[in-house]
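Submitted below is the structure of interest, expressed as structure tokens.
Missing here is one protein chain; the remaining ones are kept as they sit in the complex.
Then we have chain A:
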Amino acid sequence: MSKSSLTGTRIRARRNLRGLRQSDLAQMVGVSPSYMNLIEHNRRKVSAPLLQAVAQALGVSEDALVQDGDIRFVEGARAAALRTDANLADLERVDEFAGRFPGWAKVLADTQARVERLERVVEHLSDRMTHDPYLGAALHEIISAVTSVQSTAAILNDSDDIAPEWQARFHENILNDSKRLAEGAVALVNYLDTADDTESGLAAPQEEVEAWLARMGFHYPALETMPLADLSRLVEGQVELSSDASRVLALQWLVRLQEDTRALPLDPFVDAMMELGAAPDQLAQHFGVPLPQVLRRLAMLPADDDRLTAHAMPGLVVCDGSGTLVLRRAVDGFPMPRFGGGCPLWPLYQALHCPGRPLRVTLLTDGRMGRRFTAYAICAPEMAPGFDIPPVMQSTMLVVPDSGPTNLPAGQQPLVVGGSCRTCAQQDCPARREPSILVTFA
């Protein structure tokens, strides 16, 4: 096939890049939509006057439509130019540039793609530094110790008339905080030194999907009405989803979330919450749906809905039968590991031992700044049971922040849990599977 015989293909590619419908372009150049369709499928030749009109409508040179320049290079070069202070008048000639110097255009496009990829990596690493629960807690501990040392030292330095007992007390405080500061710094260095190589690289597909869902606030209004066939469009061109694997995974979750939103449409669901409260079991009974579906739906509600201001946005963790975490929605104050399993005491894992039985447990997160949560968990089969096929189970846990006075019966204490053994300081925990990096063992 000659180069010019692919003119229709190039016209279609250029039209799509500019977001024009086929019928719009047809109208702009004075032909029928059906004729334009035949042109774009290379089944009609394009006359010289029509080619000129199409090129003008698309804002490109005629050469760009008849020569075999790679449109990726053109767009790459254009994107590179738009990032700089380059003279935008030259931007009109980017097609000409790519046509005359395809090798240089490729270099420019490849460089631009690399810059975009590296920017995503930097953004991801920065996000990780900000949201790593252990780093946050460790830095808080260090800053608190520094604050105490600085403030106490300033009192001793600025005052000549401090009573001896106060002097002794402040000296002791400084000594204790200095030790704490040293231990905190050592623990922090250990944490950074022992981080796996995998933790410093690019994100795994699951992380990318979680980052993408997080950017959308774990809510996609269009899901309720969008046809199933159109879901794949939602995962295309998303900055976070850099690989085919992450896009496949994202699509799988979209399909499942769509099932959830269709079974539990937003308005009736919120109305039921207003009437019944956010108790997952009551909502499941009210709508006649499985409990895991309600747990997922509660974690996928819009954060900016005025009707939901009284409800704290919960976190969500889902694991398969092996205990591998397959989805995490973070919630402030409840640490979730980025790699490996979570705390063995989580009701998420307890539920795996008693499929079909809902668990509700009050949790207190490990550490001096521990926070209380109510966890709702249940394990259920992923598919209909059948003979000669192994059961595939999945456990789901909703984690709801629990502020204010506790509702626990008198004498009953919340269950203390961590994020993972590595970053949990509970030394006497019977479920510990590896030493904590936060504790200095004598």
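Definition applied: a residue touches a chain if its C-beta (ideal position, glycine included) is under 8 Å from a C-beta of that chain, and two chains touch if they have at least 3 such contacts; residues count from 1.
In the analysis below, contacts and distances are computed from a predicted model.
The unshown chain of the complex is recorded in UniProt as "Response regulator", chosen from "Response regulator", "Amidase", "Xanthine dehydrogenase family protein molybdopterin-binding subunit" or "Iron ABC transporter permease". Note that of A:Gln150, A:Ser243, A:Gln285 or A:Gln427, the residue touching the chain absent from this view is A:Gln150. Of the residues in chain A, those that touch the hidden partner chain are 136, 139-140, 143-144, 146-148, 150-152, 154-155, 158-159, 166, 169-170, 173, 176-177, 364, 368-372, 403-405.
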